[in-house]
Structure formats: structure tokens, C-alpha cells
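Let's look at chain A:
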Amino acid sequence: MNSLATLTLAQEGFPAAMSHLTLAHYLIVSAIMFVIGLVGFLTRRNLIIMFLCTELMFQAAGLALVAFGRYHMDFSGQTFVIFILTVAAAEAAMALALVVLLFRRKESLSAEEWKEMQG
Partner candidate 1 sequence: MILAALILIPLLGALLVAISPSGSSRSIAMMATLVALAVSVVAAVKFDYGQAQAMQFLAAVPWFDQLGITLSVGVDSIAGLLILLTTLLGPICIACSTTAITDRQKTYYAWFLVLQAAMTGVFASRDLILFYVCFEFTLIPMFILISLWGSTNRKRAAIKFFLYTFTGSVIALAGLVYVAWHHANMSGGVWTFDILTLKDSADNMSPTAQGWVLLALMAGFAVKVPLFPVHTWLPLAHTEAPTAGSVILAGVLLKLGTYAILRFVFAFAPAALVEYAPLLATLSIVGIIYGGLICWVQTDIKKLVAYSSVAHLGFCMLGMFALNGSGVLGAVLYMVNHGLSTGALFLLIGMVYERYHTRSMKELGGLASKMPVWSTFMVFFVMASVGLPGLNGFVSEFLCMKGAFQASSAWGSGVWNSVGGPLPGATVGNLGPWYAFIAGTGVIIAAMYLLYMTGKIVWGTLVEPAGHGHGHGTDAAHGSNGSHSTLPVDLNRREILTLVPLAALCLFLGVYPKPVINALTPAVSQAVRTVHENAATTRVPLATTHTPTGAEAHP
Partner candidate 2 sequence: MLHNLLASPVFAALAQHGDAAAHAPEAHATTAVLGAMRHAPSYFLLIALLPFLTFVLSGLCAAFRVKSKLPAWLTVASLAGSFLLTLKLFLTYFTGTDTAAVHVYGFEWLSFAFQNAGEKAFVSNFAFYIDSLTTLWMLFVTGLATLIALYSSEYMSADLGSGYNRYFAAFNLFVFSMSCLVMADNLLLLFLGWEGVGLCSYLLIGYFYKRPAAVAAAKKAFIMNRIGDLGLLTAIFTVFVVFGTVEYEKLFPMIAAGVDGAGNPISGGWVVKLIPLLLVMGAFGKSAQLFLYTWLPDAMEGPTPVSALIHAATMVTAGVFLIARMYPLFMADPSHTVLSVVAWGGAITALFAATIGMAYYDIKRVMGYSTVSQLGYMFAGLGVLGSAGGVFHVFTHAFFKATLFLCCGAVMHGFAGQLDLRKLSGVMKMKGWLICGLAMVVGCLNLAGFPFTAGFFSKDMILAQAFSTPCTLSGEHASGIAGAPFIGWILLLTAGMTAYYTFRVFFRVFLGPKEFEPGDEVHGHDDHAHDGHAHDGHGHDHGHAPAPAGHEHGKDHHGSHGDFHPHAPGWAMNFVMATCALLSLAAVAVYFIHTPGSHAHGGWVATMVGNSPAHVEAPHGGTFLGMDPHKVMYWVSGVVGGIGIMLAAVFQLFGRKHAATAPADKLFGVIPGLKSLHTAANSKWYVDEIYDFLIVRPLWVLSHIFHLIDQYIVDGIVNLFGAIPRLAGKAIRPLQSGETHGYALGMAGGLAVLLVIVIALSL
């Protein structure tokens, strides 16, 4: 049984220079990206910044998927990420359009202006 830390990604023709990079590295980068996104989303009030933060979290998850896919030699992970990127692009377009509309309504980008869903 190999533990995560000792198993290298270099198994089948992976460039030698990269061979010391393990799965853990990728996951750590992904986690850092996610936390940055999360903290940004929680702390900022600007809609565009918040949106960027969600994208950051999104891509963090994508990175983890790619890493796992490579690690297991199962390319569903990569395939899935391609889909996510496409959907994310469409979503970004939608979201920015919405932000523009919201801005037109209140002349402000602050998320606090919008609390109509209050119960």
C-alpha cells in the first residue's frame, strides 16, 4: 500500500523534472486557491469581486479533479473539467450580465443592497 505522499505522479512517461511533484502538492495548491476564494467571497461586498472569488473556488475544485484523474489514470476527471470550463464560461457571461443589470437598478455594486429574499 502506497501512501499519498510517497506516490509520485511520474509513472508512465511523465517528465522527469516533474517527477518529484506528488498528488499532495496539487491538492495543497487547490486547497489554498479554494480558501482564498472562500475568504474573498465572505469578506468582500463587491459583486464582481465576489463573482471572481466563486470562479477561484470553482477552478480549485477543477484542479483537484485533474490531479485525481491523473493519479488514478482515469481521464474522466480531465473530461469533466473540460465540461466545467465550458459551463463556467457560459455562467460567467450570464453572471456578469446579471451584475450589470443589478448595477443599473441600484447604481451600486454592493451585495448588501439586495436582500429581497428575507424570510
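The candidate set was assembled so that all candidates are chains of the complex that A comes from, given by their letters.
In this text, a contact is a pair of C-beta atoms (placed from the backbone, for glycine too) under 8 Å apart; a residue touches a chain by one contact, two chains touch by 3 or more; residues count from 1.
A quick note: this is a predicted structure, and the numbers were derived from the prediction, not measured.
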Could you work out which candidate touches chain A in the complex, given the options 1 or 2?
2
Help me check something: in the complex, which residues belonging to chain A touch candidate 2?
38, 41-42, 45, 50, 111-112, 114-119
